[in-house]
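Here the complex is missing a single protein chain, while all its other protein chains stay put.
Going in written order, the chains are labelled A, B and C, and every chain counts its residues from 1.
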Amino acid sequence: MITDHSTQAGPLFELRGISKSFPGVRALDDVSFEIHPGEVHMLLGENGAGKSTLMKVLCGAYTADAGEFAHRGEPVHIDGPADARRYGIAVIFQEFTLVPYLNIAQNIFLGREFKSGFPGWVDAAGMHREARRILDQLGLALDTRTMVADLGVAHQQMVEIAKALSQQAKILVLDEPTAALSDRETERLFAMIAKLKADGVAMVYISHRMAEVFELGDRITVLRDGRKIATRMPGETAPAELVSLMVGRKVDMSYARSERPPAGPRVLDVRNVHTNSGLVDVSLNVRAGEIVGLAGLVGSGRTEVARAIFGADRVTSGTVEVFGKVQRGDPAKARALGVALIPEGRKTQGLALIRSVADNLLLAGLHKHFGKRWFSPRHGLAIARSLIERLRVVTPGPLQRVGLLSGGNQQKVVIGKWLNAESKLFLFDEPTRGIDVGAKAEIFALLDQLVRGGAAVLMISSELPEIIAVCDRTYVMREGRVAGELARAQMTEQSILTLGMHDA
Amino acid sequence: MHDAVTAAPAPNFLERLQRAGSAGGAAIVLLVLFAVFALAGRNFLTPGNLVNIAMQSTILLLLALPMTLIILTEGLDLSMGAVLTLCNVVLALVAVKTGALAPALAAALAVGLAFGLLNGTLVAALRIPPFVATLGTLGVAQGLALVVTDGQSVVGIPDAVQQMNSGLWFGLLPPPIAIAALAYLAMHLLLYQTRFGAYVFALGGNREALTLAGIHARGNLIAVYVLGGLMAGLAALLLTARINAGHPTAAIGMEFDAIAAVAVGGTSFERGKGWLLGTVLGVLAVGVLRNGLNLMSVPSSVQVSAIGVLVIVALLIDAFRGDRR
Amino acid sequence: MTAASLDLNRGPLAHLSQGTRSVVYRLLAMALIAAAMSFASEAFLTSNNLLNVLRQASLLFLLASGLTLVILTAGLDLSVGANVALSACLAATVIKGTGSVALGVAAGLGAGSLVGLANGLLVTLLRIPPFIATYGMLWILHGVTYWFMKGETIHGFPPAFRAVGSGYWLGVPIPVYVMLLFLAAGIVFAQRTTWGQEIYAIGANPEAARLSGVPVRRRLVLVYVASGAMAGLASLIFLARLNSAEGDIGETLTLPAIAAVLIGGTSLFGGVGSMLGTLVGAVILTLVLNFMNLLTINANWQPLVTGVIVVLAVFLDNLTRKGDSR
Partner (left out) sequence: MKTLQTMTLTLAALAALAAAGVARADNERLAVFTKNQTNPYFQAVRLGTEAASRQMKATVTHYVPTKPDSIPEQMSQIEDVIVKKPDAIVFIPVDYKAMAPGVQKINTAKIPVVNVTDRSEVGAFVSFVGASDYDLGKETARALFKAMGGKGNVIGIEGVKGSLTNIDRQRGMRDALKDFPNIKLLASQPGNYQRLQALQVMENLMQSYPQIDGVFAANDAMASGAIEAMEAANRKALVVGINGTKEAIDAINAGKMLATGDYNGFLQGCLGTMAALRSLRGQPVPKEIVLPAAVIDKANAARHAVPVEQRSCPRWEDAVKG
């Protein structure tokens, strides 16, 4: 099925006709895939397209229902992580596989501890030495005795990468590795990838960022609905084609924005806010009928601004005024004032995964629909059905457990929860993270609809093109402060980056 | 971020202590209790009394040590007191029958092993929540202890067993203290120096990481519960020697004391956060409190409440210190 | 994935929600147990005996119903038994001292609720894990009770009060009505109020609930107060039934109450469970002990049998909850 364009030596590893089903879902359907030494093979697809399942099959976490593997042309079996490791397969997962109360060295070598003379005993000194060497390669000056629990997210991601590197992998799988990294760290990672490539390591790289796809990729494979749709060379394709392959139809990448009426009165006024979470003298405002961006590097304090407005973090000085009223309470009070927070962590902060779609949709708006006390399941279901329809949530029904939906549909449920609460000020924190292109477009359309209806939106995003396309103006954060404000006409990737970078 | 990549300072010892399990609560409580009792009671700070406290704490310590490991895996073992009781009864019965220590201890350890395996299998293989599984085996062990003795004490324990409670080992330590110290040492090394120890932290902190690293998580989890059962068997030796009998309700409820001691010692129920030495402090805090209050002739009802206050205050101190992070 | 799983998503119960199905299974199990028992003992399947079982189950249920709410939020209340003891002793003292049943009832309910409030504040404001907070509370309550009672017994209450524990109305013991009343109240509270919905949500994901504007702390305090109040209520029924109060009343009730909740299908991880399930759990537990009494089986076997039932119930639950990693 695959025509071999690039390599002379033949593939290092092949998957042939892999299928994998879960109850009710066919996650992978006859997927074939090959990896050559010294190449970066980009893997693209919407959420739920089967990328993660494919990776888990490859690393032995799942066992395939059908299909076979070949290593250097020899048929092999992969029946667990140990088998995968034998063929030099290592994975950097999106969700961290670190143990919080073990130190960096212990984490890097978890399951591969250095043996010492005494059975069961580990050679701790040796592990620290080797860990030091790997961290140095990555330019990380962390003490290898530091507990992982004490590291920030970016550092944890770097440790995760160090862990994969330490396995001297022949095949390295990276699942959205830059999602939590700063630009500087991303640069360092890319340099590392280049070096590994030169050493002949084969890499499978999953990404949602088009820029990365074209910067790093030697070959690009698109998955959709558990099937392989196409494999392209970067020189022979363009982003628009890849996107249409992913969604199965043509999508306009520009999120074209309709002209909106001029913004109304100020509904959010943040003045000189300081918090324990690291905000310093933050002032900003949002008016009714406008979408205001909040840009900045990861860790610059964007999420903290949203949490402070919503009352999730304590404001130590300064004021937050919502609809003319000072908000100094908790999320319950913010909700009562009409504020909505669509948090960054959909699964951990946004949804009760074991509860139904309806339960989740209703949670924030209970007081609106049912008064103070009485709840009616039948009325609740009716409300949920209409929200599902309005947001086009793909679900077998309102009683489906929300944890079983795809990422984009889960995000719609989170948003629906707040529509139901009749909120007037929406704080979106990375609303499109981990969401496929089709769903992104739908969400932006929804934002547009919201502000047209008189609501106000503050949107945090790491995707500068999104900010530029969607927002009326944007604030840029740097080190817990507002570094500047850009009007619509001033917003370019260059101007935002300049404000957000430290050395500017 | 620019400076995000620069070095985080290497943790100093104190910070490491604090991180290891907030650590503060138990240590502070223990110090305060020591100071108060030393000032208030004439007999408290005598070598004899300190040995007393140590002796009284040994059995609980033997339960609390493996309990720490179990809690580190985000587990719980409610059956430990009942299993200890059953082991006590079995050890006594076998000792009376054979007149020797070795077969009796072997029988107790075998019973402990069996219950450890049962707990581990229920939790790890059948995926029954630890609280439920061990609540069930609590009933089973307690029932068996009553059934095999028909509610009666077992007496006539041979001297070989009783000697475990008298004399000095190495010319220095009474055997129970020596055994407890060795048990602590072994557990410490096991937890901090071996792969198994790292896996214990991983079982609670991030079980999937362990599986993805190709480690048999279930097997290690079962091993943790087996360790608990075996330690209950060993504790049965000390208990039998101490009361010179087997009794079908001798240690009922002691699992809660052990859990409380672990919590007082700063081990958290979540994410594999904990500190083994803290558990020792927690056990000693309870022991010192009871002993000190007895020496001061405090009414028993006040003693009962004082234990509750101790547990809550120790946790409060940790909670407030935790805030500062 | 579970080690083994039955495909119960097909078949006649497929259209029911997970929660309803799990209660239906339990009712079936209960009927089966009862049927099996009626073969073994003639005395078992008499209306007298069944009412008797229900009356005995009522106490357990009252305690377990409050606990159910607590466990739904992924919490725990180990102090319920000790709370019963203290509340009963206070209520008894007030009744004897003032001669007023109303004041005594107020004292019992008030004391129980206050203890619940203390638990709730320890758990929410001071952020002590529920297991430890309520375990510490257990000791404190025992100490206070011992100090207060000084080993005495208070006995002999007005007949009108005692009727609540031992009387009949239309041939059915009054505690059974109390149980049914609070079952209904519990179901309405859990299923038909916004607070109930929020409590389930808190159990399923406290952070998501908080960020949805649910006042999590207040709801948590509420469930602990509810648990305390139910302990207070149970203490009154207890008092009326035993016609006396002593310091060790209720000491042995906590673990059976927790067992009833667990047998009833409420998950310790929160967010899953029901009041009706807890009732069935309490009845199953009582049935078995009643049956052992009827056959005069050695009581030494009781803890063992209870333990096996708890594990079995949760294990079967795991089998029927397909693909649920919890």
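In the analysis below, a residue touches a chain if its C-beta (ideal position, glycine included) is under 8 Å from a C-beta of that chain, and two chains touch if they have at least 3 such contacts.
Predicted model, so just to flag it, every value in this text is computed and none were measured.
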item: Chains in view touching the one left out; value: B, C
item: Residue numbers in chain C that touch the chain omitted from display; value: 41, 43-44, 46, 48-49, 52, 55-56, 139, 142-143, 146, 149-153, 155-156, 165-167, 173, 238, 241-244, 246-249, 251-252, 289-290, 293-294, 296, 299-300
item: Residues of chain B in contact with the chain not shown; value: 28-29, 32-33, 36-37, 40, 43, 46, 48-49, 52, 55-56, 59, 146, 149-153, 155, 162, 165, 239, 242-245, 247-251, 253-254, 290-304, 306-307, 309-310, 313, 316-317, 320-321
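Here is the rule we use: only the chains that are shown with their structure count from here on.
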item: Separation of chain A from chain C, taking each centre as the mean of its C-alpha atoms, in whole Å; value: 43
item: Approximate Å spacing (C-alpha centroids) for the pair chain B, chain C; value: 30
item: Residues of chain A whose C-beta touches two or more other chains; value: none
item: Multi-chain contact residues (two or more partners), chain C; value: none
item: Interfacial residue positions of chain C with respect to chain B in the complex; value: 2-3, 78, 122, 126-129, 131-133, 135-147, 255, 258-259, 262, 267-269, 298, 300-308, 310-311, 314-315, 318
item: Residue ranges of chain A touching chain C (in the complex, touch as defined); value: 22-23, 310, 312, 330-332, 334-336, 341, 343, 348-355, 359, 362-364, 366-367, 370-377, 399, 417, 421
item: Chain B residues within the chain A interface of the complex; value: 1-2, 4-11, 19-20, 193-196, 198, 201-202, 204-206, 208-215, 271-274
